[in-house]
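Notes follow the structure.
All protein chains of the complex are present and in place, except for one that has been dropped.
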């Protein structure tokens, strides 16, 4: 970090908590953003391969969303109305029904939770326990679902859970697909535990699972495994909660991370890119037969962010009215996979992980992955790691990124990998 | 609810979860809002004595905030940047330091939590446990702090806690001031419990307390009690967390609910009106000596809502640069108190509760209070109840409401009370 | 400790865990015992004012019990039979029904738990939760109920609970009678908490209470308070569990610590002197309408100690066939009270506490109380402290102790108190 930057950042070190994190990897001050480009106060531009951790699937400041939001504000449209009925909530629900739910034959209702993913997860946990009268929720190794106490209890990461300062109970954390290597069928083991009344695993209220584990290192469940889990849940009277917060809204190609699969979720948690523009917004989709909430049994001041209703509706209308967008993402994802495979080939033992536009390279070491990301930043690319050991370099570019810009970013990544592998070799010699 | 309204609300009953609540009390669809007036799609206007449960202390769609936000969006200012440094975050922090913290001699740092009050509370709980190495957090009867699992554990209300479906531990819920009537010194009892090693009350990590209990029925702690609690915390090595989510941002006159009192909070949770305009935004203020977070030890996708930084900064500059605004709120609050006393005098046993612009009438019964609020809505006033039995009619008008409009709303309340008292009498005869 | 003793105790320091405790206060090796006299390997005799913490209410090695037990062993009577039916279990139950339950109109059934008080408490907790479907159990400040995890959760003492190494939940610890001084009606406060749905106190499964708190410092509940608690439990659908482990079997005069009072316990935990001779034995009395256990739902290898059935039956027949014994204990208890009052008068601020033959002197300081007990041992009297600060010198002599021997012991106590008060004065000068 240069001296100039240090001066500029005085207010942050003086008055912002040490908990801040991304700013440590990208030590500059951003001032504007458009599409896949972030620009700092000095006028330097960066390609954004982080996209707000998948909160900006449609890029920064989409012109249509901007226009609709400005118009809404200018006409004194509702900004905050608790969970009262508003015209814009009706328009959003109408679009969501018409473009997302109805075409997929989904009868789900929408619960406007507090506008954070973790709040949608908390609501899902409460409801699963209420519906089934059971307590245990099964989550999976390397899963991440949020940082409030309930969601945190589902999380695999020991450091994050340790932050609770109090035990996190009511959860059984079981092996995700591949947790014991490709040859062990973790679903069969889960079933054996459930079938043995003395296994110590209680009949679960729910399974909560990410189709692709974003924070956990881009582990992607196969179609067969997720379909098997869906059947297993039904057989054991447990609800299936798909946490599609990071993998949804087109990130893996379809609107949902399980689109087109024979997976029947009782609930789906949505957040991140749901508002389209990066505004705080989250929702829980739940089957009507589970909608046994009492009014306000789970509530919150900012449930139903009206600004987000406006932009989310525009996003749905613009990107999900036909099949062009998912097809484009699909194609872009395949191209991404190929280029990553080429880049990975330079690193001994490295492997490509993930699915759709949610892919990355397991570099085998957190140190190497970190060094690569740092080098990328110097070269004008914002990119981050994930995984239990921060060993995976993760590409989460906006889905709308032009192919040329995607390639430009990947070229930077390629350069950074080359440089870091070279340094490593030299250090080893 | 009229037939016309039912038709309009089809999409909500079809696709929005039964958990929705305020819309049941105010069954119309709102389309725009300005100052203290909400207008529905039919063009009917309502005086707003709910103000987003104190999220709209400066009224709906303040023109200066609107202008600043539209300008920010139009110039492609950052919408979402995780917790990276941005120009607007710097400007907000600078204003907050200059106008709020420095004048009060507060050394606190600001933690941008997920943009909901409950998230700020969860962060405070984690940090208190980490700092002290203790687990128990003392909360108070009738307290309300949020609906995620950690915050929920602090909550007095049995129904809300029951929604968890899992035990809520690590908390001791002790009597708030006045819980056993005016003659019992609950602070002395709390101290006796803390001084007895066999009392069953463990040495607490923290006390969390609302200066005025919004949901709990407008119970207002006295200066002496809150100052005593502050001393008690220090003496027992526990942190003092002031939950100023509903009582802060001017609601009781000062910026904080404890302004001018000899109360020394280790942490303050802020949300609701913090953004100024009703946008999702929350923060935790913490003393620098407690800022022992590891980076990202508590995180969240929407921490640091950039739109909210813009409007929050405008709110600070416009309302908190001098003493005019607090003085005006103070005066308005007194007027409110007098008028409520006159209205309450019509209801046998009714009492006025609260402080500043956070006052209401304990009607002695939830049925009566509910009937009064329903009648108000028919007469064009949005107003709600609170309290353990929903027995308190609560006035949470925007602080900026013109006196004439405040009076107009109170006239409606007066009319509604008269009518309901009359009905009750007739029913009793 | 003399050199001679140290040598003798080598095996203990070498191979017995540091957790051992009473042996530290009474550093000699005991070899035989009869009535109220313990004799060590050197032939020195001690008057026993500890009586196995009320496990030897009928004295050591009662001749009738000895004879019956020797006879049983000699004839190859059952020693261990799990919970199969045995002749001696039938004889015990028959005597217990005839001499204890029927005369008091108690319909209770007997559950043979593992032969420790804590196990009876654990069984009571399970059953209360099963019967009511509720989780919270209310226990009281300064209460002590055992050291296994469930019983420990009920315990007031912070040090003991801290030993768990894991949070102890599902319990609300509320003020016992007198916890806030004689003028505060703790029962009324408990009721206020129960009547307020936002108090944070959940509807309890049960109240568990000791008629006299043995470990907690000989706090004796008044008849009015305990009867009020019994009514309160009924009114709130909670079970009343009387923990009579230390206060039962005649210790306060009647067989139960609530004999003759209008107290209607759903369950009573029994242990300590239940076997009559100090053998491990415990039982839970439960009303037949609560006897909804599945077979073996709570079990244990040593439930129903057959040797104890033999001696317990003899104890019942010998001491509880008429009214002579309780009358004698009553008289002896009053005498004890008078003498303790005289002794206490020498210590500024000291007060007599307790009831029946369960009395002691609050010396105002744990140091003083400890010094007095140590001096007593040197003078040939075994006596211990209790209370949150070990400040109470506690007399738990066998109920069968001859009056002359009781007086002899109290003379020693008097001498020790005089000496210690004198030392304290000299140290102060």
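Per-chain residue numbering starts at 1, and chain names A, B and C are given in the order in which the chains are listed.
Going forward, a contact is a pair of C-beta atoms (placed from the backbone, for glycine too) under 8 Å apart; a residue touches a chain by one contact, two chains touch by 3 or more.
Every value quoted in this text rests on a predicted model; they were computed, and no experiment measured them.
J.: Given the contact definition stated above, which residue among C:277, C:343 or C:357 touches the chain not shown here?
T.: C:277
J.: If the hidden chain were put back, which of C:114, C:175, C:200 or C:387 would touch it?
T.: If we include the chain that is not displayed, C:114 is the one touching it.
J.: Looking at the whole complex, which of A:141, A:252, A:269 or A:400 touches the chain that is not displayed?
T.: The single option touching the absent chain is A:141.
J.: For chain A, which residues lie in contact with the unshown chain of the complex?
T.: The missing chain touches chain A at positions 135, 139-143, 155-159, 161, 167, 169-171, 173, 175, 179-180, 184, 188-189, 192-193, 196-203, 216-217, 387-389.
J.: Considering the whole complex, not just the chains shown, which residues of chain C touch the missing one?
T.: These residues touch the chain not displayed: 8-9, 11-12, 14-24, 26-34, 38, 41, 50, 52-53, 55-56, 60-61, 66, 69-70, 73-87, 89-90, 93-94, 96-97, 101, 109-112, 114-119, 122, 125-126, 128-130, 135, 146-151, 153, 159-160, 163-167, 169-170, 205, 271-272, 277-280, 284, 286, 291-302, 305, 307.
J.: Residue by residue, what part of chain B touches the chain that was omitted?
T.: On the side of chain B, residues 166-167 touch the unshown chain.
What we mean here is this: only the chains that are shown with their structure count from here on.
J.: Quick one: report the Å distance separating chain A from chain B, using the average Cα coordinate of each chain.
T.: The answer is 30 Å.
J.: Just curious, how far off is chain C from chain A if you go by their C-alpha centres, in Å?
T.: From the centre of chain A to the centre of chain C is 58 Å.
J.: List, in ascending order, every residue of chain B touching at least 2 other chains.
T.: Expected reply: 135, 159, 167, 169-170.
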